[in-house]
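Down below is the structure, laid out as structure tokens.
Just one protein chain is left out here, and the rest sit where they should.
On to subunit A.
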Amino acid sequence: MLFIATSATYFPASAFLDPRSDYLKLRPIPPTSSIDASLTHAGVNDKTSADRSRREPACGTERHTNSSRGTPNMYASRMVGMPLGKRLNSSAGSPSTAGALASTPWHDQGVALDITAARPWPALLDLPWRTPLEQWPEDILAALPRGLSRHVVRFLRFEGRVIAVKEIKADIARREYNLLRMLRRIGVPAVEPVGVVAGRIGTDGEPLDACLLTRHLQYSLPYRAMLSQTLRPDTADRLIDALAVLLVRLHLAGFWWGDVSLSNTLFKRSAGEFAAYLVDAETGELHDTLSDGQRAHDLDIARVNIAGELLDLQGGGFVDEDVDPVSVSGQILDRYAVLWEALTAIERFSDDKRWRVEERIRGLNDLGFDVGELDITTDFDGAHIQIQPKVVDAGHHSRRLLRLTGVDVEDNQARRLLNDLDSFRASQDRQNDDEEQVAHDWLTQVYEPITRSVPRELRGRMEPAEIFHEILEHRWYMSEKAQLDVTIESAAADYVEHVMPDKPDESAVVGVDTESIPVRAKRP
């Protein structure tokens, strides 16, 4: 597919606002013939060959491109109104993509696309936006597992990356895009928004829903793949644990989710645990702080959704009959409550027990949180102290590992690596050496050689830190079996030879494409 460069000028937004859309917003929607008449009358009909160079909105209304609640869209660049009509099919293009457009005479494509993207990405224009997402050619898509969804969501292979494309109403898409940006800015784990493509018109002239683009989260798995892959009976519990941590973090940041579910979460392996990422922010709201009622509401939603999702997997025979979905889903309430209490509770003790301040901080560190700000107040008589964490940041271990070694991994992986670093230090009897020097030696003598000992073709299957964790586990099993200490080098060799080849490729697991069953009806 060729994109003729001459049209790649950035037109001013107003020049290509789509007047037709103003009519389509009217209720009841006027018949196409009458819209056409009005547009022709106003000299802005996009369906005739008439004046196509400059358009004005039909009635002076500006199209709002940022419908979210005042969230600034400061860094977004907008590519507005790149006319699709200036595209040509080339015989060298991929046959099926070309086919999708070939059925349309290109002179009829004077449609203004409205692309909001985090950075200009002109190649986005080459995608078959005039075709409903469901009919996109398979050869540009990746069959990756997905969670349940009501919208059509597909994964696109695009310039060496995988992008998730969700077909959704334009105002909701923009709102979700902005919310995801905010979430990432405040440091909550969420998928990375790439852009919104609106103003799509199908080859039949009917408007199509907008598309929200997010980057596929590497090495992540939806819970369905996680549960049907791993046979460990406690997998469901650990997924709930990870979701509870995510929910607490979101709530601390003032984010009300409104649609908490396993489907709306992505999971990454993290040294025997899972790390959870938010994937669907459609219903979310961001406030300074949340009320107890808002948090309770999210938990209620979480509980019902999780129970439904587990019952569904059980119905499909993917989860053991021993698992009780109702009680597992109830765990979200307990896990959440414990963590919330640990992170936010006020503690009061007498002045002679000052060590409890230190203890509280250490407890939070163990949970993976740093205390950014601690409120300490004393009574008038000075006999009692009261403390309450005010600012806590997740990622205690990953920050420490990053500082020491430059290795950036999930928190629990970091905890695991830091433990190994400690053993390294003890085994070399270097307790009194500079911590950073020891860390550097561990990195160059242990971590890097071990992770590099994995043949290149197998490396993509897991993140390096996860491979390292697996090798440590493997060494433990080998040592126990042999009743002697196995070196990490031989554990690694054994692991690569016997275990690794059977591991699925998780950089982008190719599995059964989960069927989506939208509640909404399909277009006839």
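In the analysis below, contacts are C-beta pairs under 8 Å (C-beta built on N, C-alpha and C of every residue); 3 or more make two chains touch, one makes a residue touch a chain; residues count from 1.
Here is the rule we go by: contacts and distances are computed from a predicted model.
Asks: Leaving aside the chains on screen, match the unshown one to its UniProt name from "Polar amino acid transport system permease protein", "sn-glycerol-3-phosphate ABC transporter ATP-binding protein UgpC", "Neutral metalloproteinase" or "Sarcosine oxidase subunit delta family protein".
Replies: "sn-glycerol-3-phosphate ABC transporter ATP-binding protein UgpC"
Asks: Among A:A142, A:A253 or A:I301, which one is in touch with the chain left out?
Replies: Candidates A:A142, A:A253 or A:I301; residue touching the omitted chain: A:I301.
Asks: One chain is left out of this view; which of A:S263, A:S398 or A:N412 touches it in the full complex?
Replies: Of the candidates A:S263, A:S398 or A:N412, A:S263 is in touch with the missing chain.
Asks: With the missing chain put back, one of A:S329, A:S398, A:Q413 or A:T451 would touch it. Which one?
Replies: Within the whole complex, the residue contacting the unshown chain is A:S329.
Asks: Considering the complete complex, identify which of A:G160, A:G293 or A:G382 is in touch with the unshown chain.
Replies: Among A:G160, A:G293 or A:G382, only A:G293 touches the chain that is not shown.
Asks: Which residue numbers on subunit A touch the omitted chain?
Replies: Against the left-out chain, subunit A lists 23-24, 26-27, 29-31, 34, 37-38, 41-42, 58-60, 69, 148, 150-151, 168-169, 172, 209, 258-259, 261, 263, 282-283, 287-289, 291-294, 296-297, 300-301, 303-305, 307-309, 311-316, 326, 329, 515, 517-522.
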